[in-house]
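Complex shown without one protein chain; remaining protein chains in place.
Note that the chains are named A and B in the order they appear, and that numbering of residues resets to 1 at the start of each chain.
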Amino acid sequence: MRLSQIAREFDLELIGEDKEIEGLEALQKAGPKELSFLDNPKYLGHLKSTNAAAVIIKEEFLQELGDGVSALISDEPYVTLAHISKLFAKPPYQKEGKEPKIAQSATIAPNVSIGYGSEIAEQVIIMPGVVIGDNVRIGEGSIIYPNVTIYRDCVIGKNCIIHAGTVIGSDGYGFAHTRDGRHIKIYQNGNVIIEDDVEIGANCTIDRAVFGSTVIKRGTKLDNLIQIAHNCEIGENVLMASQVGISGSSKLGRNVVMGGQSGTAGHLEIGDFAVIAARGGVTKSIPGKKTYAGFPLMEHKQWLKLQGLLMRLLKRQK
Amino acid sequence: MRLSQIAREFDLELIGEDKEIEGLEALQKAGPKELSFLDNPKYLGHLKSTNAAAVIIKEEFLQELGDGVSALISDEPYVTLAHISKLFAKPPYQKEGKEPKIAQSATIAPNVSIGYGSEIAEQVIIMPGVVIGDNVRIGEGSIIYPNVTIYRDCVIGKNCIIHAGTVIGSDGYGFAHTRDGRHIKIYQNGNVIIEDDVEIGANCTIDRAVFGSTVIKRGTKLDNLIQIAHNCEIGENVLMASQVGISGSSKLGRNVVMGGQSGTAGHLEIGDFAVIAARGGVTKSIPGKKTYAGFPLMEHKQWLKLQGLLMRLLKRQK
Partner (left out) sequence: MRLSQIAREFDLELIGEDKEIEGLEALQKAGPKELSFLDNPKYLGHLKSTNAAAVIIKEEFLQELGDGVSALISDEPYVTLAHISKLFAKPPYQKEGKEPKIAQSATIAPNVSIGYGSEIAEQVIIMPGVVIGDNVRIGEGSIIYPNVTIYRDCVIGKNCIIHAGTVIGSDGYGFAHTRDGRHIKIYQNGNVIIEDDVEIGANCTIDRAVFGSTVIKRGTKLDNLIQIAHNCEIGENVLMASQVGISGSSKLGRNVVMGGQSGTAGHLEIGDFAVIAARGGVTKSIPGKKTYAGFPLMEHKQWLKLQGLLMRLLKRQK
């Protein structure tokens, strides 16, 4: 799609060369066929060095733009991005396409749907009620239990087990907010990649990335009713007990352990081998190889001291 | 159904005129074809003014009853209501009925079930594994992702997006408790109404009302694994992050924001533009336009002070 066409569609001013745009990406990752945006002035530094074809920006930042990068002028760049994202959204459901490729030793139960262009490897078992979108790949020996949904473009590794009712690749929760309080959907055009030997419990939800991929690395084991938000990266051999929630763009190192009903805020990092006790709420990046608890989070031994202190205060006042 | 027939079935005394009853309703909302009940003496004031055809009450409250209102006498009115509610329950699954009306431009995938009397509007997309009960209406342009279940009588507006595995219209959690500790189901004969432009994430649960409707107003966006209990009213343009739980009959104003894993008790109101931080637990009604946190809930700045105070106490004692 041409920049000029986008500009016309949303009544935006185009500054610089008209170019062909193939998708949307964050400033730092965008390439010469991609459109990006700058809304938060905190990221102004990235404007000079971006490789994007063009950037949606406020007029006042035009002079910060690198050479040869075009601009679409908007006084609400994030809202504009949201509107434009719809143009690049893939269809949620296609009525025709390339027949899926299913290996001969795969078992496909009745009442299963497999989308166009998908590939199911040898020894895979897909049970009744499973719905697999277009262009999904499922690796050798994986078992998909009943009523699982895997949205389009997702990738499941080898020897994975996905339990019943789990949803992989649903849209990340991303909206731009207008001044009058409406929320404009940012179409989530990325995917989910699940590496080999991952087991995911029942009724979990793993959201697709807005751009790029939500990733769960090899050997990780999730219990039931867990939420992994868009653009997270979950390290190798991570363990999560039931009802954990990981917010968007957070990154867990290898062998992190999350206790039941614990959670994290978004955009943070948890170091390798960190342990979060049940109900722990991680609100900022933390180093690995330690045990944490509480909300706000602290080291587990601090949390135990705090509980002791509170019990003493309570006894004293009686 | 005649009052006399209900009285006979459950061995209750009927006081006053025998009338035709078409359904059950709360005291304040009941009309002249409806049966209501009074169990909690707190609501005694509503007895005089009710428009109900009849009320299930303890004998001692007979003299408080308005003119022309009949009574069914029970010493456990709520338990009696529960038993009677079964008589008015619609069948969970019908084997015959009026063919559903599906607009020509709607896309209905294979392995979809659509109940009798349901109406699917233009441009709707219904993906594989979706089950829609009897008498459901889905508005123009809405997208229903795989393995969603919509129970009978629910209404989905225009341009809604419902992600995979979500359940709309399941029975509210309502039971009357007998003196020997059993729980008698109160059949949930209401429905769920979802207005236009609502997006609901994956594996959410939105329960139908016991009487009347659970309502989610236009423009509201829910993340994954969220619970909305029976008879809630969620205002316009509300945002809820993952794993939020809203208890029965609570009412959220417009543009309320609920952080991840937050929740509310039942029967309370949250004012317009209130923000509840992650993990916040709302236990009573709160005014809008403020930010809250903690459990028990307090203003967010108070919560920050409290955490600072606790950290100082902890340091001092070392």
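The working rule: contacts are C-beta pairs under 8 Å (C-beta built on N, C-alpha and C of every residue); 3 or more make two chains touch, one makes a residue touch a chain.
Predicted model, so just to flag it, every value in this text is computed and none were measured.
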Determine which one of B:30, B:225 or B:258 touches the chain that has been left out.
B:225
Which residue among A:147, A:170, A:231 or A:249 touches the omitted chain?
A:147
Per the definition of touch given earlier, which of A:1, A:26, A:62 or A:278 contacts the omitted chain?
A:278
Options B:36, B:80 or B:111, residue touching the unrepresented chain
B:111
So that we can see where the missing chain sits, which residues of chain B does it touch?
92-93, 95, 111, 113, 129, 131, 147, 149, 151, 165-167, 170-171, 173, 175, 181-183, 185, 203-205, 207, 225, 227, 229, 243, 245, 247, 261, 263, 265, 281, 295-296, 302, 305-306, 309
Contacts of chain A with the absent chain, listed as residue ranges
107, 109-111, 125, 127-129, 143, 145-147, 161, 163-165, 199, 201-203, 219, 221, 223-225, 237, 239, 241-243, 254-255, 260-261, 278-279, 307, 310, 313-314, 317-318
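Quick note on the criterion: only the chains that are shown with their structure count from here on.
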For chain A and chain B, what's the span in angstrom between their mean Cα positions?
31
